[in-house]
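Only a single protein chain was left out; the remaining protein chains are all shown in position.
Chain nomenclature is as follows: A, B and C, assigned in order of appearance, with residue numbering initiated at 1 for each chain independently.
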Amino acid sequence: MALHTGRHFLQIPGPTNVPDRVLRAMDYPTMDHRGQEFADLGAEVLAGMQRVFQTEGTVVIYPASGTGAWEAALVNTLSPGDKVLMFETGHFATLWMKMADSLGLDAEFVPGDWRRGVDPALVEEKLRADTAHAVKAVCVVHNETSTGVTSRIGEVRKAIDAAGHPALLLVDTISSLASIDYRHDAWGVDVTVSGSQKGLMLPPGLSFNAVSDKALAASKTAKLTRSYWDWNDMLGPNAKGFFPYTPATNLLYGLREALTMLLEEEGLENVFARHDRHAEASRRAVRAWGLELLCQEPREYSSSLTAVLMPEGHDADALRQVILERFDMSLGAGLTKLAGKVFRIGHLGAFNDLMLAGTLAGVEMGLSAAGVPHKAGGVLAAMDYLSGAEEAAAPKMAAAGD
Amino acid sequence: MALHTGRHFLQIPGPTNVPDRVLRAMDYPTMDHRGQEFADLGAEVLAGMQRVFQTEGTVVIYPASGTGAWEAALVNTLSPGDKVLMFETGHFATLWMKMADSLGLDAEFVPGDWRRGVDPALVEEKLRADTAHAVKAVCVVHNETSTGVTSRIGEVRKAIDAAGHPALLLVDTISSLASIDYRHDAWGVDVTVSGSQKGLMLPPGLSFNAVSDKALAASKTAKLTRSYWDWNDMLGPNAKGFFPYTPATNLLYGLREALTMLLEEEGLENVFARHDRHAEASRRAVRAWGLELLCQEPREYSSSLTAVLMPEGHDADALRQVILERFDMSLGAGLTKLAGKVFRIGHLGAFNDLMLAGTLAGVEMGLSAAGVPHKAGGVLAAMDYLSGAEEAAAPKMAAAGD
Amino acid sequence: MALHTGRHFLQIPGPTNVPDRVLRAMDYPTMDHRGQEFADLGAEVLAGMQRVFQTEGTVVIYPASGTGAWEAALVNTLSPGDKVLMFETGHFATLWMKMADSLGLDAEFVPGDWRRGVDPALVEEKLRADTAHAVKAVCVVHNETSTGVTSRIGEVRKAIDAAGHPALLLVDTISSLASIDYRHDAWGVDVTVSGSQKGLMLPPGLSFNAVSDKALAASKTAKLTRSYWDWNDMLGPNAKGFFPYTPATNLLYGLREALTMLLEEEGLENVFARHDRHAEASRRAVRAWGLELLCQEPREYSSSLTAVLMPEGHDADALRQVILERFDMSLGAGLTKLAGKVFRIGHLGAFNDLMLAGTLAGVEMGLSAAGVPHKAGGVLAAMDYLSGAEEAAAPKMAAAGD
Partner (left out) sequence: MALHTGRHFLQIPGPTNVPDRVLRAMDYPTMDHRGQEFADLGAEVLAGMQRVFQTEGTVVIYPASGTGAWEAALVNTLSPGDKVLMFETGHFATLWMKMADSLGLDAEFVPGDWRRGVDPALVEEKLRADTAHAVKAVCVVHNETSTGVTSRIGEVRKAIDAAGHPALLLVDTISSLASIDYRHDAWGVDVTVSGSQKGLMLPPGLSFNAVSDKALAASKTAKLTRSYWDWNDMLGPNAKGFFPYTPATNLLYGLREALTMLLEEEGLENVFARHDRHAEASRRAVRAWGLELLCQEPREYSSSLTAVLMPEGHDADALRQVILERFDMSLGAGLTKLAGKVFRIGHLGAFNDLMLAGTLAGVEMGLSAAGVPHKAGGVLAAMDYLSGAEEAAAPKMAAAGD
């Protein structure tokens, strides 16, 4: 086992640093999931998750990883052979497409270069061409965890509407929910997929679907086989705060605490502003180092993570290993076609300015220690930004934000 | 919220009382699930679970409830329309049958009266009659959580063999694993299904499949759609201690601690003996009260829970409510056709003689307080048994047991 | 290390079973004890402790065991050679007398038989005889932890008043505070001594003085050397929620949680009623076993512990060892002159009916296992009492109690 003196810096883009309060909340004895105390808990977290998704629609909570919630979104709304339109924004979009394929769907995978998000104009063009309405769903990853690029969901919605196409809009927010502004209802999303271990500041083990009425209606006729993921089994028990099978009670304890922190104490608006600010500081550091951001579209910079390209001839994984051994910090690796080419800095979840400064210092010292060509001054650039009077205003309290 | 002075008695037949050590183990910061420290953890718990299942075969761990592991057992081994032979031993067998049905299988559901286990002779008879080998799998619930009846899996295996039938044997051990002796390899089981929240002394949120080579071979040709549950995606990463998607890291921390307690400290053999002893004490209490055990077959008495029939004209749920309010103890309800007719006492997991005495005292006082006709003396009968010199031998330490 | 399957029964008369909520509260990162967040904590626990002592006077909190608070009571109010009147109610009264002696006081130790409390008539007689007012303080142990006898402090006060004597009244409530009704102001006590590890449901490590104005005035002229224990160093910082030296921050976190449970949720009145009820149930068990209570004065039965005499020729420590090994329960030993002759059952702190039933079952089974002559039926007698409709009324909520 590695020797930790002090706290490990877990700066992968999820799982994120779980607050002490959430860990302690999880550390209570499991209760009877058929009793009234549980029902109160269930009702509370379901209602809280609606606020996080910014929806008045249905929220479903699974004892499962985010991957399970991807599957749930597809099997509840689609039938074997259905055509779905998906976009190669990165590794996770690719995995979702492969899942669709495994489940017997006909996925059209629009190629991409992993350096920008979904092009709303292309969505519109594709859907206009689909005059037979063969496409049953458009699937978009809101924030590509593999690339640090955030697609513009509101504009994708408008593109679908402009094309007058009835396809469902399914969106993965696993690494954006509760970090980057996301509006299930206002943006007309039909199914939003998410997980516990990123912006929600929990360990992995819970995942979510937010479901529009249109998607719920689609589930009545969708023919993909399903049982564990079936929304319709959830709705009855959920109405009373219960679940159809044993829920992950202790993670729900943690979720309740995390929701209190996000919704009642900090306020979602401040949460988003904090993530934006830390992301901007991180990008300033990257530029000061003379390194290149993977994301090429400023409108699509992710606020929850930053992916950085290595200089030619230098291996990102060697750098990450040096940083882990010397500075006890975990960074995200480049995945599949980006393997060795990028490293990813997670700056989401339970985080603050000094944790970010320590994180960026770890990267900068690691670049030095690993002999990666760069300019010093990244941390300094971030600090200049973070200590600037206007940006660093104390977070507004939730009450004040309303 | 209910007022708890002192500890709640959680005596439903799962989730069970989670030991402090396991809760504390879960209460550590989440780690990078792609790093070496995690790989060591992953390898350790996978190896430990093999010992718990008494198998040298493959073990798969899902971030999911036990219900998910049911689904995994079916979708990995079967194809649409496949015939499966299932037995109505109680509520959970019924749910599993309904799941098979939902997934597009052709389940033959052999009726039962919920008071005894699967009849091995009937298995043999059914399979002998199936000369075309249409039956692809025999599905049995080892320990029916709704009834407190334990089917004899070794004899079921012999029945299948006697019939010379190639069907797979799938067994649910959700409420027996790590409580009641269970031997995946020795009994020739093909897929064993289990969950974290009972004998393993963890909160809910993990579930398991133990998989024989024959089942693994079947998975190569099985055609039910699957993605999240696919064994074949697990095997590669598992070989190095990793998982194909984000695992429920903190529950795995807890699992490591629970495995240390079960395997290294108490020893499985002692764990089983402890559960047998507490079950016998519970039955003696029930008989002393003049109440009737639901299970009618002494060979099939469950060692992890005891279901008790209410006297005619008395409602079990009213009794449970009195016990909850007056004595802060949760008992299991009668399910569906047993609703109101039985209550279930869980005596599995992290448990000892005085917790059992408190539990039985709660039942006995509850019977009085609720005006349910019974004789006093149940607790005393249990105490007589528990304090008997021969049975109460101090648990052998694991070392001594080897 | 002993093998614990399930929870250890810690039924010594303190330290008591610490509630999960209190342990979790203590498990937060230590904070800056000079910052505002700490000041809020400090002010809150000082105010809460006033309510527990039922005083509007001064409360002092020490990072120390209860023994330290004994010393504090003496050194703050007395001068070398001062005469103090103490009563041999048991082991702890004897220790306090020895401390007085070590500190250079002149302790008159009124002999006792360890089976009854302080006789108020004797207090009056002694003080009337002290016409010179040489006695500067009367020191009484409210609840003798070594014997299970509770002295009548209100009557002692009246006796002092009846004698027209100006002596200070110092009272040890280490094993009664927050378990047995105790009224610092109403009973005119000058210094009350207490500790964290009994009725307050905390681990050991904090101790307390509640101080009357008269005692505070005495401290201005008292000449025993003191530094760590000096009240006067505390008062200034305490007024703002701070302490003169580093406080035991994490225990204070726990204290805040315990105060919430005692004062806001259960309500002190219900706390006292609960302890009375469990003590009565315990005594009924003892009588049913045919064993003898150490306490011979019904008005002075302790509600927080019960000391039981062993039959002639049987060793209490042998019994306790059997109970520890066989049933994983710790009971209190007989101390010094009672060594081997009594065992003590603690039924205070975070406790409930089923924990008591388990406790008494452990004693009864232990008596059998150890071959100690007794009648069965103690647990049953307790259960009869506990399940009686009138006594077992659900605890009134704090709100209702006001």
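We adopt the following convention: a contact is a pair of C-beta atoms (placed from the backbone, for glycine too) under 8 Å apart; a residue touches a chain by one contact, two chains touch by 3 or more.
What you see is a predicted model; the values in this text were computed from it and never measured.
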Absent-chain contact - pick from A:V118, A:A279 or A:M329: A:M329
Residue of A:F92, A:W187 or A:F351 in touch with the missing chain, whole complex considered: A:F351
Options C:L23, C:L309 or C:L386, residue touching the unrepresented chain: C:L23
Hidden partner interface residues of chain B, rising order: 20-21, 24, 27-29
Absent-chain interface as seen on chain C, which is shown: 1-2, 7-8, 10, 12, 14-18, 23-24, 26-37, 40, 62-68, 71, 75, 80, 99, 102-104, 195, 197, 203-205, 224-228, 230, 244-251, 324, 330, 333
Touch residues of chain A, complete complex, unshown partner: 3-7, 9, 17, 19-20, 27, 265-266, 274, 325-329, 350-355, 357-359, 361-362, 364-366, 368-369, 376-377, 379-380, 383-384, 386-387, 389, 392, 394-395, 397
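We adopt the following convention: only the chains that are shown with their structure count from here on.
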Chain occupying the most central position, where position means C-alpha average: B
Type of chain B:chain C copy interface by residue overlap (half), same or different: same
Chain A and chain C, separation of their C-alpha mean positions in angstrom: 53
Between chain B and chain A, distance of the C-alpha-averaged centres to the nearest whole Å: 35
Residues of chain A touching at least two other chains: 24, 27-29
